[in-house]
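With one protein chain held back, the other chains of the complex are shown just where they sit.
Letters A and B mark the chains in the order given here, with residues in each chain numbered from 1 onward.
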Amino acid sequence: MAGDKRRILIQLDGDKHASTFDRVVAIDAGVDELFTCQQVTPEDVAPLVHGAIFTRGVDDLKSTAIFVGGSDVSLGQKIYDTVRKTFFGPMRVSVMLDANGANTTAAAAVLSAGKHLDLSATQALVLGGTGPVGQRVARLLAGQGAKVKLASRSMDRASVAAKSINTFLQYDRITPVAVSSDAELVAALKEVDLVVAAGAAGAELLPESARKQASSLKVAIDLNAVPPAGIAGGDVMDKAKDRAGVITYGAIGVGGLKMKIHKASITKLFETNDLTLDAEEIYAIGKTLI
Amino acid sequence: MAGDKRRILIQLDGDKHASTFDRVVAIDAGVDELFTCQQVTPEDVAPLVHGAIFTRGVDDLKSTAIFVGGSDVSLGQKIYDTVRKTFFGPMRVSVMLDANGANTTAAAAVLSAGKHLDLSATQALVLGGTGPVGQRVARLLAGQGAKVKLASRSMDRASVAAKSINTFLQYDRITPVAVSSDAELVAALKEVDLVVAAGAAGAELLPESARKQASSLKVAIDLNAVPPAGIAGGDVMDKAKDRAGVITYGAIGVGGLKMKIHKASITKLFETNDLTLDAEEIYAIGKTLI
Partner (left out) sequence: MAGDKRRILIQLDGDKHASTFDRVVAIDAGVDELFTCQQVTPEDVAPLVHGAIFTRGVDDLKSTAIFVGGSDVSLGQKIYDTVRKTFFGPMRVSVMLDANGANTTAAAAVLSAGKHLDLSATQALVLGGTGPVGQRVARLLAGQGAKVKLASRSMDRASVAAKSINTFLQYDRITPVAVSSDAELVAALKEVDLVVAAGAAGAELLPESARKQASSLKVAIDLNAVPPAGIAGGDVMDKAKDRAGVITYGAIGVGGLKMKIHKASITKLFETNDLTLDAEEIYAIGKTLI
């Protein structure tokens, strides 16, 4: 009987040591057996997937699933793509991509913003928008109908990222902006309802001076957990905290929802054998939780 | 109480990533805890075995076992031999060798043949007979009393393999044959009841032209799962299918029985602490399943 099979999650991780974070969450999400594979490259993927799809009957394949993690999101994306290419016909298992927590973090950030804003009528600015989390935040916001300025210090990189997401979404809601000075930041913030800072740890993306001039700002979300803050004046623990009329979230304030989404997504993997959970699917799962 | 101990299987695998196939089968065979060790060399074996034999009381040692896998059968054989040499007196656990699935595949092939033939009165031809699966097929057939022609394109390699198996079995039922041309193939097929193709993927070992002249042939088993077929005219899904009077099996047709044998062998490991499961023992377990 299908229901008798233990739930096996195959963790594919490119790092030297597979994430213990992802391992604990998998266990707490009800996985029975976790098969950890680390230092995984796209070339390693096929036999690892074959072991998943050739061992159990088709009716039992929903009790096996694959999680792609690791700190390198671009490598994770390649592994995830290779996993899906290795499937054929009904010979497939559900698979989730959450390298560096990028998908669950972006989903939690956008869902947090959506508690306070009508996203379809929102003008958003994503700072650190070319990074793995930033790109996913921009993509999810645009997917909800928001107009998004994707910001980077480099206009070239911002343009490449914006174009890539617009192509992916097949509509044109993302505009690249360069923000290498306070003046550019203030200009970028004009008419913006929502700002999300998704840069690398250690960089202050929105200083106090510029922030004070963001008169239209309603919601500010800072995904940086390590000092200094990505958005000056906030706190990592902020969770819908009113700071001078702006609802602010810090990384830990968003973290509780992120964790719920991560767990719910893992649990969901075992409902059928054909789920492919990337940013949008993980966002949709998150939406059912709030 | 002995019965309270969780069943631990220590998987020794020489590959970069231990086989997920073997991992899933172990779990589905009732293993409680799988300790996966990969990139294992014979030099690594002793302390890994010591951890198995020095941790539980002698009465509980049957709840720990070792599985030797990996894609390299010759390396697996060395690891298996080293494991057994590391045991002493009652300080031992059951151990199974199934690198690259060679033992379970060979056992399933010979058991499938035995459903249709009296093996003790069979004349068999094993194509790709010098490979790891081919040698085991020849060995098991000879062990059941069959006369076996072990075929290779190289007479030298066929002779070495045939001699090695005859020495192992202590009787002389295996004859080397060279089959580098259609004419040699036709000659080799003379009076043959059973042909098994066990070559590397991608090689057609028995073309249509030669096969048609095999007038005595009753059973044909092709263990190659990847096109082109090892035996022309068959299909990978064939399972005792009558093709012009010849009962044919393809790799997947044999695969169901192979999987049953694999699982039953793993389960068997935990009945006592002194089993050593190589080709013959695995064949004997398979015999109880059909």
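Here, a contact is a pair of C-beta atoms (placed from the backbone, for glycine too) under 8 Å apart; a residue touches a chain by one contact, two chains touch by 3 or more.
Quick caveat, the model's predicted, so the values are computed rather than measured.
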{"item": "Sole contact to the chain not displayed, among B:Thr64, B:Gln144, B:Asn224 or B:Ser265", "value": "B:Thr64"}
{"item": "Contact residue for the chain not shown (choose from B:Lys5, B:Arg157 or B:Lys239)", "value": "B:Lys5"}
{"item": "Those residues of subunit A which, in the complete complex, touch the missing chain", "value": "16-17, 19-25, 27-28, 34, 36, 259"}
{"item": "Positions on subunit B contacted by the hidden chain, ascending", "value": "5-6, 8, 10, 33, 35, 37, 39-40, 44, 47-52, 54-56, 64"}
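Note that only the chains that are shown with their structure count from here on.
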{"item": "Subunit A-subunit B separation of Cα centroids, rounded to whole Å", "value": "46"}
